[in-house]
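I am attaching a structure below and will ask some questions about it afterwards.
In this view, the complex is presented without one of its protein chains, the others remaining in place.
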Amino acid sequence: MSISLIKSSFNIYVSGFGCCKQEIIASVGPVYDISRFGISIASYPEDADVLIIQGFLNRKYIKRLFEIYGAMKNPKWIVAYGRCAIENAFFESDDDLIKTFKEKINFDIYVPGCPPRPEAFIYAMLRLMEKT
Amino acid sequence: MLRVIKNFFINLGNIFRKPKTVLYPKEKILIHEGSRGLPRLKLNLDTLDIICNGCKDCERACPQQCITIRSGYEDNETVLDEFYINLGLCSFCGNCVEVCKNKAIDLSYRYQLAEYDIESLKIEKMDLVKQAEYSIRDFWTKL
Partner (left out) sequence: MTNEELKFNIEKHPINHAEDIEKEIDILFGNKIGAIYNFGKELLFDVSPDNLSEVLNILRNNPDLEFNVLAYIKKKPEKNLLLIGLLSYDKGITINIRVKNIIAERRIDYKSIIDSVKKYFKNAQYYSDRQYLKDTNRDAVILSQLPETLDTFDIYLSFEDNIINQAYLSNEISMFNQDILFKNSDINKIIAKINILSYKAAVFPELCFCLGIENLLSLKIPKRATYIRMLLCELFRISSHLSFIANTSLIIGNQNALNYTLTEKEKILNIIEIITGSRVIPNFIRIGGVKKDIDDSIIKMILKSLPGIFKNIRKIEDLFSSDIVILGKLKEIAYLNIKDARSFGLTGPNLRASGFRYDLRKDAGYLLYKDFSFTIPLGRYGDNLDRVIIRFKEIYQALKIINEIAKILPIGPVAKMMDHSAIVFEESPIISSVECPDGIFKLYIEIKPGSEIEIIPIGPVSNNMHACEQSLEGCNFDNLLTTISSFCIESPEMY
């Protein structure tokens, strides 16, 4: 009944602590059902193709984020989901760490909103698929 | 035996039940009246001018500091020159609508946004006016 739009299947790894995570989990649920597009949530960064950065990140977590990003296999993409991630509205700002963060991590797609609705998440993933 | 018959009827009911899943890009959920989406600038419908006069009330009231307004003076009245909204910071909170005395700004129903580069998240005056297309709830049928 439903059409398959799968070009390539994506495993996503959701990092960070924030309100946006609820909406990502909602998009996994039966109403939005993101697995129609072959997108599923991975538990380990080694399995993931897409890293989603959302929510509040403190200094310790940004360091771990680098580790997570390093553990992911190529090719890999990064999504900035929500206001906190896009504008580096991290709670501990003006830091060398933020600078290295900006240098090391280039976002591939930005999803504005606070939090963005699940539809916006699906739309972003579809656009990311178009790009690849 | 009774349970088998009961389960049979439950399953039969499930065949005719409406599916819970919304096939998103093809069909969309009609979001409710008053839901908050991207801000837009309203036009005066008679003269087709932007109502906003650049009084900067919303700039001051915005909790995320995402509005930038440049305005000038003309005949003792402020006039709007530039109006930027940084979508990356906007949280669609609606405080700017609440505070505007001229009712020049409103929230549209546009909720699906995703951009490849961060520059296109900074939208300016004319783009904000164009968001009027999204001010009806089932905008995708009209686009």
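Note that the chains take the letters A and B in the order they are written out, and that residue 1 is the start of every chain.
Criterion: a residue touches a chain if its C-beta (ideal position, glycine included) is under 8 Å from a C-beta of that chain, and two chains touch if they have at least 3 such contacts.
Since this is a predicted model, take the numbers as computed values, not measurements.
*Asks:* For the full complex, which residue in B:44, B:95 or B:120 touches the chain that was left out?
*Replies:* B:95
*Asks:* Touching the hidden chain in the full complex, which residues of chain B are there? Just list them.
*Replies:* Counting only chain B, the missing chain is touched by 20, 31-36, 61, 63-64, 91-95, 98-99.
*Asks:* Can you list where chain A touches the absent chain?
*Replies:* Within chain A, the residues that touch the unshown chain are 14-15, 17-19, 21-23, 25-26, 28-31, 41-44, 56, 58, 60-61, 64, 91-93, 114-115, 117.
Assume only the chains that are shown with their structure count from here on.
*Asks:* For the complex, give me every residue of chain A touching chain B.
*Replies:* 2-3, 5, 30-33, 36, 83, 86-87, 89, 107-114, 116-117, 119-120, 122-124, 126-127, 131
*Asks:* Please name which positions on chain B make contact with chain A in the complex.
*Replies:* Checking each residue of chain B against chain A gives 20-26, 28-29, 31, 64, 86-93, 111-118, 121.
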